[in-house]
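Dumping the structure here so I can ask a few things about it.
The complex is shown incomplete by one protein chain, all other protein chains being positioned as in the whole.
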Amino acid sequence: MGEYLLEVQDLKTYFKVKAGKVRAVDGVSFAIKPGEKLGVVGESGCGKSVTALSIMRLLPQPPAEMAGGSVLFDDQDLLDVPESTMRKIRGGKIGMIFQDPMTCLNPTMTVGKQIGEALRIHLKVSKDEAQKRAISLLEQVGIPAAAERINSYPHQFSGGMRQRVMIAIALACNPKLLIADEPTTALDVTVQAQILELINGVCSDFGTAVMIITHDLGVVAGMTDRVVVMYAGKVMETAPTDELFANPRHPYTLGLLSSVPRLDEVRHSQLRTIEGAPPDLLKPPPGCPFMPRCAFARAICRTMPPLEALPGNSAHFKACWVDVTDPQEQAYAEKRRQTRIEKVLAATNAQLASTQPVSEEK
Amino acid sequence: MGRYIIRRLLQAIPLLFLVTIFMFTLIHLIPGGADQVIFNPHLSAAGRAALRARFGLDQPVPIQYLKWLGNALTGNFSFSFGTNQPVGDILKQRFPATLQLFVPALALALVIAVLLGVISALRHGTATDYTLTTLAYIGICMPIFLLGLFAQEIFGVWLHWFPTSGTSNYATNIDPVSAFVDHIQHLILPMLVLAISFVGGWSRYMRSSMIDVVKQDYIRTGRAKGVSTSALMVRHALRNAVIPLITIVALDFGAVAGGATITEGIFAWPGLGLLFFQSLAIRDYPVLMAELLLGAVFVIAFNLIADILYAVMDPRIRYS
Partner (left out) sequence: MDISEQLGSATTQDEVEPFLELAPELVQKRRSQGRIIWDRFIRNRAAVVGAAALLVLVLFCFVGPYIWTLNPDSLNALSATSTLANPTLAHPLGTDDVGRDTLARAMYGGRVSLLVGFISMLMAIVFGIGIGSFAGYYGGAVDNILMRFTDIVLAVPLYLLLFVLSAAFVDGTPKSVIFLIAILTWTYAARLVRGEFLALKEREFVMASRTIGAGNFRLMFRHILPNAAGPIIVNATLLIGTNIILESVLSYFGFGIQPPTSSWGSMIATGESFFDVDPFLVFVPGLLIFFTVLSFNLVGDGLRDALDPQMTER
């Protein structure tokens, strides 16, 4: 097994659509150590959910296609094992929770039965034993009056409570890894913190590794040991959390971090954005997918850079040809930005001039 | 829940009253009242007048209605114009035959509809789906009397597998087992025709319900838990998908008093439907009113049952 619990190597997942193949995940590699908490960050559509679903093999194969790579877990390549083995792993060794707790539970089954189902499938306990364990699990995830609530139906719980039930189901059989796909996105802000704390606490207590997928950098900062930054189906950068926030090395990460408004910023300063839009995954441009939006881009970026460790720092990887800490590179980038601003200004003025019939007399 | 039922029952009573007024008015609008149809044409005018008075047909219609209502409330549905039997007895005699036809037909239709619907949904878009859908459309788009006609011709006349009408071929004095078998043989064709007429629509409904349910997030949660596909489909998907269908089935069952009318007409099956045709032809008002009332009672009752069933099966309705 080595030192890693889960090793994703060059994972590729494509979707067959009428117009061709959408390369949702195009060569993603990362690893999780036992008990480690990994954050996977990226904007909508970057392939982070698809990565998680690919690991769990929850994607229906006709539209989806596992086009390459391997997922090593427990000495097995999950992409190769038969479905029966995969079924034992799902819920038993790897648990997963999803984004929308309102729709993720069967409305006609009691909460106790849904938790119990996981226990009975994997741990082969009796109905009564499953009931008892379900009650204790509900207590552990912080649901009051667990013994009564065990017979309640999902619609009788609030969103936050339902997510707690989902966590209970996912952790019922003490899996080695919990995958959480945007677990707090659909919840109220006040509840978000509670859920994250819960995941953090329970997983630390049981030594469960966590892979938390989110677009929210705040979530990642508070909870994770390592971060993987994804963009357009590829990994851009990965590093220990503190290191990433203190010392980002990929232009995309730079953009992400600087777009978060800070309390200590000068007031009334403009919010910074990353201009442009993500590429069309049907026909991705060759090379680095971020190139069209990257101020640091060079001709060499038309070849995809490999994900390599920084010199002198074996824990921090980036997929970029450019060293963004180099003052020369920064100047180059800044110059390109200024040129663009001038161009845009000129174009706007030209348009205004052509639509105004009479120029103002000053 | 109990309060809800009581409220619905209380609402049903005035509805039933209004329905009886509606129906009474209707059947008295049928041209050629009983006196013109049933009475012996050779009767003298005085004789006719006497008979009319005896049957209460000389009174204005609203009075007739009140008389009928008064009797009905005490359970007295008067006597048939045609046979002079107490109407209550006639209904009691005919009702079992209709039940024999209706209940097995619907039970069979339900089982087949669920099976076909689920298979169609799971094999969504494949050749199996198209074949089953085509079969379903035959059930929906073919008028039931045509189905009956074809069934009679093919299985009765050409293949000689089943008899085409009535309930028995033999007179009395046959041993019970043979009589029973013979009865069943007569039952099969009309029952199948009736079942087919329901299966078409129900299986399509089941199919779309199942397709919707399988797309739901909680099915994916189940899969992520490690539940096997078959358990997932039965314990989770089917459990939810069948709920709307059961409500429809309950509602369709409410038509029991009239739903087999056409089938009984074609196969000469002596149930309430055939009785209805016969009574209509001779303008036998007491029988007609009693049958219509019975029909309405069943419709209203099963409407209520359908709602109750829905609440029983879907906890979201029960606990809100």
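The chains carry the letters A and B, assigned in the order they are written, with residues numbered from 1 in each.
To be clear about the criterion, contacts are C-beta pairs under 8 Å (C-beta built on N, C-alpha and C of every residue); 3 or more make two chains touch, one makes a residue touch a chain.
Given the structure is predicted, the values throughout are model-derived calculations rather than measurements.
Engineer: Among B:257, B:274 or B:306, which residue is in touch with the absent chain?
Structural biologist: Of the listed residues, the one touching the omitted chain is B:257.
Engineer: Of B:90, B:192 or B:292, which residue touches the hidden chain?
Structural biologist: The missing chain is touched by B:292.
Engineer: Please identify which residue in B:19, B:87, B:151 or B:274 touches the non-displayed chain.
Structural biologist: Only one of B:19, B:87, B:151 or B:274 touches the chain omitted from view, namely B:19.
Engineer: Against the chain that's been left off, what residues of chain B make contact? List them.
Structural biologist: Where chain B meets the chain not shown: residues 15-16, 18-19, 22-23, 26-27, 29-31, 137-138, 140-146, 149-150, 153, 157, 254-255, 257-259, 261-262, 265, 273, 276-277, 280, 288, 291-292, 295-296, 298-300.
By our rule, only the chains that are shown with their structure count from here on.
Engineer: Can you check how far apart chain A and chain B are, centre to centre, with Cα atoms defining each centre and the answer in Å?
Structural biologist: Going by mean C-alpha positions, chain A sits 56 Å from chain B.
Engineer: Residues of chain B touching chain A in their complex?
Structural biologist: Residues in contact with chain A: 216-218, 220-228, 235-236, 239-240, 243, 313-316, 319-320.
Engineer: Please name which positions on chain A make contact with chain B in the complex.
Structural biologist: Against chain B, the touching part of chain A is residues 56, 58, 87-92, 95-96, 98, 100, 103-109, 117-118, 121-122, 153, 155-156, 166, 169-170.
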